[in-house]
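Quick one: structure below, then a few questions.
Of the protein chains in this complex, all but one are displayed in their positions.
The first chain written gets the first letter, and so on, giving A and B; residue counts start at 1 in each chain.
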Amino acid sequence: MNVSRRHLGLLATALASPARADASDWPAVEARARGQSVAFNAWAGDEKTNAFITWAAERVRASYDVELRHVRLRDTSEAVTRVVAERSAGRDTNGAVDLIWLNGPNFLALKQQGFLLRFADTLPNFALVDTAGKPATVTDFTIPVDGLAAPWRMAQIVFIHDSARVPLPPRSMKAMLDFAATHRGRLAHPTARNFLGATFLKQALYELTPDRSVLRSPADDSAFVTATAPLWTWYDALRPHLWRQGTQFPEGGPATRNLLNDGEIDLMISFNPSEAALAITSGLLPPTVRSYVLDGGTIGNASFVAIPGNAAQPGAACVVANFLLSPEAQARAQNPAILGATTVLDLQKLTVADRRRFEDLPRGPGMLTNAELGHTLAEPHPSWMTRIVAEWDRRTSAA
Amino acid sequence: MRLSLDAITLRAGGRLLFAPLSLTVTPGQPTTLMGPSGSGKSSLLAYICGTLAPGLHGAGIVRLDSQEITRLAPERRSVGILFQDDLLFPHLSVGANLGFGLKPGPGRRARIEAALVEAELPGLGDRDPASLSGGQRARISLMRCLLSEPRALLLDEPFSRLDAHLRQRFRRFVFDHAAARNLPVLLVTHDAGDAEAAGGPVQILLSPPAS
Partner (left out) sequence: MPKALPTALAAGVVALPVLGGLLGTILPAFGILPALGGHHFSLDPWRALLAQPGLGVSVWLSVSTGLAATLISGASVALFCAAFHGTRGFRLAQAAIAPLLATPHVAIAIGLLAIAAPSGLVARAIAPLAGWSTPPDVASVNDAAGISLVLGLVLKEAPYLLLMTLAALNQIPAMRLMAMARSLGQPAPVAFLKIVFPLVYRQIRLPVLAVLAYAMSVVDVAILLGPERRPPLAVLVVRWFFDPDLSKTFPAAAAACLVLICTAAALLIWYAAERALGPLQRFWAASGGRSGAMAIRLGGLALAILLALATLSLAAAAIWSVAGPWRFPNLLPIRFGLASWTAQQASLAAPFRTTLATALAATALALVFSVAALEAVARHGRAARQGLLAFTLLPLLVPQASFLFGVQVALLSLDLDGGWAALIWAHLVFVLPYVLLSLTAPYVALDPRLAHTAACLGASPFRILITVKLPILLRPLLSATAVGVAVSAGQYLATLFAGGGRMATLATEAVTLASGGDRRVMGVFAVAQSLLPIVFFAAALLLPRLVWRRRAALA
């Protein structure tokens, strides 16, 4: 729609300078937030995360008298659509979304439209974030965050294999093809419409593309064709060997985990280095599963929460975002028995007591050490993900 | 009290059901209207009550003494009716059925008890109507109607469902009570025995004149 593009373009220019949340007087922000309700739009596919959000809701109710409601999403884009649709319909205040868990293309879409509130860098707890050691906390998929979102957990790609059936899993995407060819139907990746499935393809792109440096810039037509040609050659060879001959794909990470648990597949991708350990303890994966990373390193990123400019309760949303950054919440999230999400904080900036919260955390079975996790690859520019998903959709829908 | 009908006609989709009817009913002289099924007997009574089925159209004036009731809502006409079936309300006790049309006020309970005695069911006000015999139900049905203090009584073949012995008794029961209350009674039937028991004038409902 040419007309609508132009319309949205104008709208974006008009709103290009983002609104700021005034959090300089933090006690006042907290005081105003009392009794307010925050609609936290968060992907709900993972029970552990849902339980963590439920815990956070109890805590912010007790400490700040803020009602945190988890609006459960099948896909983060649902919340993005809602915000964009509200703005298109002229609803510039009192929107349905107060806080969104997002990153990558969803963040970029809202940032480009100027639909996000600048708040993160004024949060008291933001000072504790390890912005130097974990650059992904301030640069999301090559895009400067500019305080438009607050990081709350680190993520890195790992692969999980059933060591009972596959003692020596493939340690590169090229080796993945050989593995699939000899273990027909025993490998599945989530549909690329899901962020994890898309990341599977991006991981392969990193390894296969002739020049990685182009991934730092937006993907234009010719760069995309050149850079992804080896990816599609590889994928066309891989696909017939996948679960269901590559004609159907699991809906997302948890669905893929079910397949591994049921023994339908032997190997899966995950965005949480602790997922295997967590799943073993809750009986969602057999005790024989192990995590590992690829030899060339794996993609890592940070998860953020953002506040739409038309949020009904931006102040209360700030209180929640600040709580998610607190040592208490971060230590709980990093507990491998709870969520196993690596903290975004710099432990050196914490008080001794707060640091202890992290040092005392138990280690789960089969967890990787920081050394074993190897070096992380930065996310490519979001446009790569968008284009890869579209191209994958075209290829898998047509045949 | 007199019930008079003046040039009553009923039409179903433009078709006249019977020739225009005029008659006057006086107390003690129960009038019987006879006619074959489908001649519009029951619909005529519904017209008098004000409960004519949708799709039928009536004209003509109904009076109680000098008061025209044709334009009144059914519940304001004070015309009682008994049908072939007793139509006791199945969800109400016998006593509550009797009290349904009885105006609130002192002596309500006593009047219901008295009606139960008259219906030969003393003290059975709490009973489920379904537990009564056909004859008992018919008597309660009449007493319920009379307690609502109607100014005229319409009978739509109320005796036809009863067996021969009960029919005799119930006819007497109805006509005696009506006479005691000085009510004009209009009976429609195709049973000559009913007409005979009524003892008043008999009128045949005529087919409409051929157009």
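By our rule, a residue touches a chain if its C-beta (ideal position, glycine included) is under 8 Å from a C-beta of that chain, and two chains touch if they have at least 3 such contacts.
Remember, predicted model here, so these are calculated numbers, not experimental data.
Visitor: Which is it among A:Ala62, A:Ala132, A:Leu168 or A:Ala398 that touches the chain not included here?
Guide: Checking each option in A:Ala62, A:Ala132, A:Leu168 or A:Ala398, the one touching the absent chain turns out to be A:Ala398.
Visitor: Kindly state which of the options A:Ala89, A:Ala132, A:Ala353 or A:Ala371 is in contact with the chain not pictured.
Guide: A:Ala89
Visitor: Hey, which of A:Phe119, A:Phe249 or A:Trp384 is the one touching the hidden chain?
Guide: Residue touching the absent chain, from the options given: A:Phe249.
Visitor: Of B:Gly40, B:Gly58, B:Pro129 or B:Pro184, which one is in contact with the hidden chain?
Guide: The single option touching the absent chain is B:Pro129.
Visitor: Give me the chain B residues in contact with the hidden chain, please.
Guide: Against the left-out chain, chain B lists 46, 49-51, 53-55, 73-81, 83, 85, 87, 89-91, 100-101, 103, 128-131, 144-145, 148, 150.
Visitor: Could I get the residues of chain A that touch the absent chain, sorted low to high?
Guide: So the residues of chain A touching the missing chain come out as 1, 3-8, 39, 41, 44-47, 50-51, 54, 57, 69-75, 77-82, 84-86, 88-91, 96-97, 105-106, 109, 184-185, 191, 193, 243-244, 247-256, 258, 261-264, 283-284, 286, 393-394, 396-398.
As a working rule, only the chains that are shown with their structure count from here on.
Visitor: Nearest whole angstrom, what separates the Cα centre of chain A from the Cα centre of chain B?
Guide: 81
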